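A single protein chain has been omitted; all remaining protein chains appear in their positions.
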Amino acid sequence: DGAAKDKVTFGYIADFNGASVHAVAQELNLWEKYGLDADTPVFTNGPLQIQALGTEDLDFGYIGPGAMWMPAKGDAKVVSVNATGNGDRVIAQAGINSIEDLKGKKVAVAEGTSGDMILNLALKKAGMSLDDVDKVAMDPGTIVAAMASKQIDAAGLWYPLISTVEKQVPDLEILSSNEDFENEVAFASGFVGANKFVEENPETTKKVLQVVREALDYRAENLDETIELTAKLMKLDVDTVKVDASNVTYYTAEELDQKIADGTVDSWLTGMNDYFVSADKVTDPESPKEYFTSDLFVGAGK
Amino acid sequence: MSTMTSTLANPKISIQGVSKVYPLGNTEFKALDNVSLDVGDNEFITVVGPSGCGKSTMMNILAGLETVSGGQALVDGVAVDGPGPERGVIFQQYALFPWLTVRDNVEFGLKTAKMPKAERRRIADHFIELVGLEQFADALPKMLSGGMRQRCAIARAYAVNPSILLMDEPFGALDALTRVNLQEQLRETWSKEQRTVVFITHDVDEAVFLANRVIVMAARPGRIHEIIEVDLPAIRTEEMRLSPEFTALRNRVWNAVYHQTSGENSVSEPSATTA
Amino acid sequence: MSTMTSTLANPKISIQGVSKVYPLGNTEFKALDNVSLDVGDNEFITVVGPSGCGKSTMMNILAGLETVSGGQALVDGVAVDGPGPERGVIFQQYALFPWLTVRDNVEFGLKTAKMPKAERRRIADHFIELVGLEQFADALPKMLSGGMRQRCAIARAYAVNPSILLMDEPFGALDALTRVNLQEQLRETWSKEQRTVVFITHDVDEAVFLANRVIVMAARPGRIHEIIEVDLPAIRTEEMRLSPEFTALRNRVWNAVYHQTSGENSVSEPSATTA
Amino acid sequence: MSTLTATKPRAIATPAEKKRRTKRKMLTLNIVSVVGGIALWWVLSASGFSLPTPPQVVERAGQLMADGTLFTDLAASLTRVLIGFALGTLLAIPVGFLMGWYAVARGIMEPWIQFFRTIPPLAIIPLVMVLMGIGEQPKIFVIFLAAFLSCVISTYQGVVNVDKTLINAARVLGSKDAGIFARVVIPASTPFILVGMRVGLGAAWATVVAAELIAAQDGLGYRMQQAQLYYDLPTIFVNLIVIGILGLLMDRILLFTETKLTSWQERR
Partner (left out) sequence: MSTLTATKPRAIATPAEKKRRTKRKMLTLNIVSVVGGIALWWVLSASGFSLPTPPQVVERAGQLMADGTLFTDLAASLTRVLIGFALGTLLAIPVGFLMGWYAVARGIMEPWIQFFRTIPPLAIIPLVMVLMGIGEQPKIFVIFLAAFLSCVISTYQGVVNVDKTLINAARVLGSKDAGIFARVVIPASTPFILVGMRVGLGAAWATVVAAELIAAQDGLGYRMQQAQLYYDLPTIFVNLIVIGILGLLMDRILLFTETKLTSWQERR
């Protein structure tokens, strides 16, 4: 119709998980298709987008698993799950064969990331805690350099950064991976919306979710094409992005509807909440029912 | 020595019991001690005295650049409160603006007075020629010799045509001929344009040749030692320098400076100022 | 005028066809044009000439602070290559170190020579007293009057006891008495301690009173105009100033400066230097 | 040093010639130094330090140029830096003057300027975002702040150091405060102001990475952060080097300006 298009601002992060839906939406003209005029600023991390949501400069955004405690605190609404990651690992220098061996060793972690999550979970599973190791806080890029130059003994990190480390340290040990915690917690990333915007603009939110759903479907069904589109958007080479995409489980919208209906998504988010509580990130998180607007997501598919 | 206490009816400049104290280490130094002096409208006085007796300090107080520690300095009956363009100053240290050419230095005050460009230029060029710097009008101060810098400072002060000229050893760095030329020039302009001039110098000849009155100062503390009236004809000529009257005055001033200094520490020396 | 070309057997200072060219806008300015002059060991020469004729430039070349554009300057037969403590300099602009007290300024050169502290102090105090700054030994330059700054610079140069003294209008800012005292002092020390002195001044009396020879310079281009031998007795006294010989010499120098300047642009004026 | 030592009589050169010679020598030294630095880097990267080698970086630079990324980024960052830097120094000069001249202004402003100078730009980003959103404005503001804070101190010091006799000379010639500021204080403190501008320029460039954390779509700093996500060292190096070279060029322009503006000084 001739009506003016709804304006939205939808942020993303320039890695495959964060950018693929945007790449698809742009390539297939999905914004236009659903009557949206979208502005898609790129951010370097999730918390910055949550802040921007709070100042009404941003309507929607993307956050990784490490920042999922922020909506749980009530700072934003999760409007859709994006994917669940399998790329997180606890890595160690050669000769360190188990989590128990980390006792007293220098273990690096980028706090508030999924690397932080997996390290905590792995230690807990081995009956240990961060107090048992010599924890050193660093940012992700520095961890790569520190591992490569053997300044540290181990780290909680993820692909594709780990592949850079592997090039320098061929005999790198993998001590733990996401699969070890399949039943307790998922490393789910998602799309978030500003509390106020979602409440006041249900129609626009619906249109946005329609775009997301269609893009999720396309990605799950045409992963190779999606990788190429995303690489183009981010001006990166395809191989790099491929590594990035290889450790993630992608769902179609329908699969997600299913997992919402049978409570799987709820259990993912609850599991993450438990972790965040145990890691002191939040004290009293809202229940996923409050901050995950699953009915909107499902509704957009009808 | 009673002449100095005779107050004029309508003095242009009136210094009344002025003192100036500087901190010096933990003690204080009396640069000026209760100095009183009246300078009439259109009077030309010269100030001589030993190095450090407070000549520059007195001039800076009149210029409004230095505060008094006691007493007051009046110009046109009003207490001096900061400098003004009606009081032109030639500093002992030249104080040229190093980033401006000779011409721009001379035009500085005219620009402040918002004079149109063409007129500014005309006036500046006139005074640059007067001091013989035509060839260096576009040169920066760093390219000038000591004497040339001093001449530039003179041209700059003349250009704003102030009703009072305060000059601190303005011809000190000049060669004999330039000096004599500028002396005559100054005297001539003064007699034509009715200015009040306070002129500090170490040259006794110069002091006598230029002045209506020569103020002889003494040091420690800085004070007026003697005031010598110069009763030569108003129009001074080169020949006059050779006249016996001139020589007599010259010797009198010389002795006033000379004697005082040798008797510097004699307490019996009466203070030259009225309390 | 043939005297000036007569080269001495063993000159302390030998200036040979020295030229100095400065850039001035897009053209060049000849500050010195082919100047030649020999100064004997233990000779006292004074240099007079109109403002801007290159006196300071010549002195700076001898001091090793300025390069030549042509010719060469020799000291003890060796080409000047940078300054040295054997050549003491008193600058026209004083150049005191503003962060040092009078005493520390005077001690500066002695400290460089690694003299022990007590001796340094003794020598400094001696020269500070000589120039009459005892009371201000601990004062910073900013607390001094113009003449006091100049005296401090004099004390500083004297203190290192150089074999050559290059003095640029050193007494210009001093009052008559201090000046006469320092003139006598300088003459006396010179005759006792066998120094070579090059002394720039604008005061013709001073030039004659102090010198063995008076060098009269001319401007545009800077060159030597005339050299006048001063055949007064080696020991100069105050009375001598009043002698007819003195007056005659004084007039001769005066005329040399005066005449040349008025004939400044006459091309017929022969160049004073040998090519 | 050439002006301080008398050369032998045969070594005669006109001043202009000498200048040209010095300049040529300087350029040679610069080139030697840069080549030496690159050689050192090559040796380091070859000898096992996990650094990309110069050829790798050159190759990456070629790619980034070929697809135009480098130029878009450069244009975006350059615009931000230029605007931020220009605004920063433009404000720093009058503020520095006010602080140097009026005790009241100094008393009020100094604590805040000192305070903000020690605050890392990274730390004020959340605050800036709250106040200005995520457009160009906050990015330019962060750069502006860095340039301003570096420059204002220097200008202030310049004002305080202006020779008192020159101010007196201007007063005596009839100038009031505004005139003295424009015609004496500014020219006399130009050396200080230009130090401030040079330091401010460095700060502006060094802050561009922080500024482009605020939802930038392009820019050299943004590209570096993105590359950091993949630990793409060649790209990081390309952008670092481009920032360095741009900074160097702009500094040269400032230096050239300074030489012109302060040629009245008697300098070594």
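For reference, chains read A, B, C and D in written order, and residue numbers begin at 1 within each chain.
The working rule: contacts are C-beta pairs under 8 Å (C-beta built on N, C-alpha and C of every residue); 3 or more make two chains touch, one makes a residue touch a chain.
All values reported here derive from a predicted model rather than from experimental measurement.
Peer 1: Which of B:E66, B:E169 or B:E226 sits in contact with the chain that's absent?
Peer 2: B:E66
Peer 1: Which is it among D:L87, D:A206 or D:L261 that touches the chain not included here?
Peer 2: Answer from the full complex: D:A206 touches the omitted chain.
Peer 1: Could you tell me which of D:P55, D:G68, D:P94 or D:G107 touches the chain that is not displayed?
Peer 2: Hidden-chain contact among the options goes to D:G107.
Peer 1: Against the chain that's been left off, what residues of chain C make contact? List them.
Peer 2: 63-65, 82-85, 87-89, 91, 93, 95-100, 108-109, 111-113, 140-142, 156, 160
Peer 1: For chain D, which residues lie in contact with the unshown chain of the complex?
Peer 2: For chain D, the residues touching the absent chain are 1, 3-4, 22, 25-26, 28-30, 32-34, 36-37, 49-51, 100-104, 106-112, 114-123, 126-127, 130-131, 149-150, 153-154, 157, 160-165, 167-168, 171, 191-192, 194-195, 198-199, 201-203, 205-210, 221, 224, 236, 240, 243-248, 251, 265-268.
Peer 1: Extract the touching residues of chain A with respect to the undisplayed chain.
Peer 2: 47, 50-51, 54-55, 70, 75, 106, 108, 111-112, 136-139, 141-142, 144-146, 148-149, 151-152, 281
Everything that follows uses one rule, which is that only the chains that are shown with their structure count from here on.
Peer 1: Suppose each chain is reduced to the average of its Cα coordinates; what separation in Å results between chain C and chain D?
Peer 2: Distance between chain centres: 47 Å.
Peer 1: Any idea how many Å lie between the Cα centroids of chain A and chain D?
Peer 2: 39
Peer 1: Using mean CA coordinates as chain centres, what's the chain A-chain C distance in Å?
Peer 2: 84
Peer 1: Touching two or more other chains, which residues of chain A qualify?
Peer 2: Expected reply: no residues.
Peer 1: Which positions in chain C touch two or more other chains at once?
Peer 2: 22
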